[in-house]
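For this view, one protein chain was removed and the others were kept in their places.
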């Protein structure tokens, strides 16, 4: 193999030991071709509704992927060079941005971003040249040619990629018109379910400067007065019902901590009033937020929407960068998180409710064995979310599996969640997950902790059954 | 090998690489047949004293094992279906409970519970059918037949299992009559030492609602007035001496944190009085508890009882379940623990005392490399407890070994502690530990970090010498 030729080795990510690798190959074969279920992610629904063609290679692969832009920023580039925050990013700029990315290719050595990118370059675009200053233009042209084809439109890719179920992430006030368009296309919707996800974070954060404005928008969206907590609660329930009626299976929540608490109604109303009036202290806002998030658990018992929690991220750690480029550009940084004490009140109230499913994600891997696996091994409603964001590279995924399965088994796992904005990376991400499932299960087989037929059954369950059961698909 | 036939592979848990596996086999051979020393566990002494026959397969293998019942609870079963809290658990119920366990067998895929259970099923009961709805009755019958044999009584099993030393866990007010019975049986006690362990937690927690009642019981047990701190201290010293005279080698402690402090006598007395009167605040109760636990360290220097610490567990996280079923049913959840600051006062006072041995356990693996190994690598009295509870599965045990030995070596390790209520799992648990010792040592040998003769010596030391030295057996 010429080292400079990109290729997707059929044994990639499998254990090095030949005996273990042979077992991994057999396990992987059982899931490699199964359809993709993607119960949480960030693909804009408009792409599918309008079947928008992708613009150029940089806008497709670099600009929207904050995993990539952050490393290039650390390496000295300015985000605008990569198209971030530039509606005026023309073909010349895109080509120049792509060349910068290729020049910095070695900065991705050893990273998951390199793995996903090569998987896409080879299997989707047919690129086999290693990115570099010399090859940048040729690769750019090759991808641009691919983009120009009708078969490269998002809806066609849903078939090509084998995506059966795809959840987007949406504002509670969204009218879900794009989802309606897709549902109305009988031919498309016979083969694919594209559903919204209820993401109410900003309505649950009374400390945000835009909170009152958000509540006003919410009131307008459902024609319910949000001047009182009772009104706000009714509005939330109304929008959750609207989402559920449009196919949503889950709500998604990302706050600084996981603290749950249930205030006395009068106390809750008092804090709500103060927050609306802008006179609540930061700590009162935190208390109210925790109450409101815990109240979403109650609603989940009623309406059955699965609750996913993505806590413990310091958003826009680099405030100067945020002021220039906005949010979600790659400078969010994880922080320590506490789970067992924080969730206690909520789980005591709702944790074993037959209708309640809570999927716990974390960027703090210390809680895997200490708190998350123990909680999911007792409470019927608690499921272990797969590794998320900074922990979705191969080694971290294996650490996760080794940390949780010894105590909690496989029945408490959520199944793969790609959580991505990078549409074309979805197959590579799910394939990586299946390969790592096989790698981990093969280890158990060769150390005689699982028989091979059981390992194959587990692999299939992780890809096909667990997501359906946990996310009620 | 028919995949559906259970068997205990002779190479189980050994590394996959053939060269490393061959080394592991040779190391394991040196310890496989050594007698079992179990310096901390939860076998009820009455079983041995009265040589009580086991009741039925469910009561033997499922009901008392909260590792197993917790997963079944998460999987949707009610604990009463498994016999928890049911003195009326008759044969029909037991058989039904066992079937439920077998139906949920796949929920244990990849877990240590599956490993231990198969080891027992095959090597103790001769079961070779994989548990399932179809095989449940046959397996139940086979185990019931085994139970009915005279050779399956607890005392006979002490021989069959090769258990030389077994420590139970006992209330300070216990008269240790069961231990007396065993000691009086010259034939039994020539082959086995069964000793009590002093477990004073509830007497050291002034914040517990039953604390004053506990003190009254203590006063009665040793005929010392516990109305003053001096009296309480004398009573504690008296009962520790009583335990030591009955063969105890250690005291065991499990509180929410590891904080040590030494109050001025007058302050201590003042808090003690307030707590007795029920007027101490929660934080005063914490302070007093920390003082009382630290005072146990002082007593340990005097009477030589080894001190084991099992901190950082949120007891009965699911309070509703506890109200129904009581404690120790599987809903305890670990929490973050801090060691280095917390123990400083206690270790400065007693940490290098020649009579003082402290064995540190944790369910928070973040402290292994950061705090526990560094402390044990300096203080003469501090030893590293082997992985405990949620961390006793194979992968976690290997993580532990890789986390602590590089800095602290093997001389600072406690040796295997099974900590189990599941009597028949004791051989499987110790065998697992020896296999993992061999696996880890083999890795060091093949990477040329240890010669094979040294690795064999270490393996023997971990099984035979370290527990004797650390626990003063």
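Going in written order, the chains are labelled A and B, and every chain counts its residues from 1.
In this text, a contact is a pair of C-beta atoms (placed from the backbone, for glycine too) under 8 Å apart; a residue touches a chain by one contact, two chains touch by 3 or more.
Please read these numbers as outputs of a predicted model, since none were measured by experiment.
Colleague: Which of these, A:305, A:331 or A:373, touches the one chain of the complex that we don't see?
Modeller: Looking across A:305, A:331 or A:373, the contact with the absent chain belongs to A:331.
Colleague: Decide which residue listed in B:115, B:146, B:165 or B:379 touches the omitted chain of the complex.
Modeller: B:379
Colleague: For chain B, which residues touch the unseen chain?
Modeller: Interface with the chain not displayed, on the chain B side: 15, 17, 19-20, 338, 340-341, 344, 347-348, 351-352, 366, 369-371, 373-380, 382, 402-403, 405-412, 441, 443-444, 446-454, 457-458.
Colleague: Provide the residue numbers of chain A that touch the chain removed from this figure.
Modeller: Where chain A meets the chain not shown: residues 3-4, 9, 11-18, 70-71, 73-76, 106-112, 114-115, 314, 317-320, 330-331, 333-336, 363-366, 390-391, 393-396, 399.
As a convention for this text, only the chains that are shown with their structure count from here on.
Colleague: Indicate the whole-number Å distance between the mean C-alpha point of chain A and the mean C-alpha point of chain B.
Modeller: Chain centres of chain A and chain B, defined by C-alpha means, are spaced 40 Å apart.
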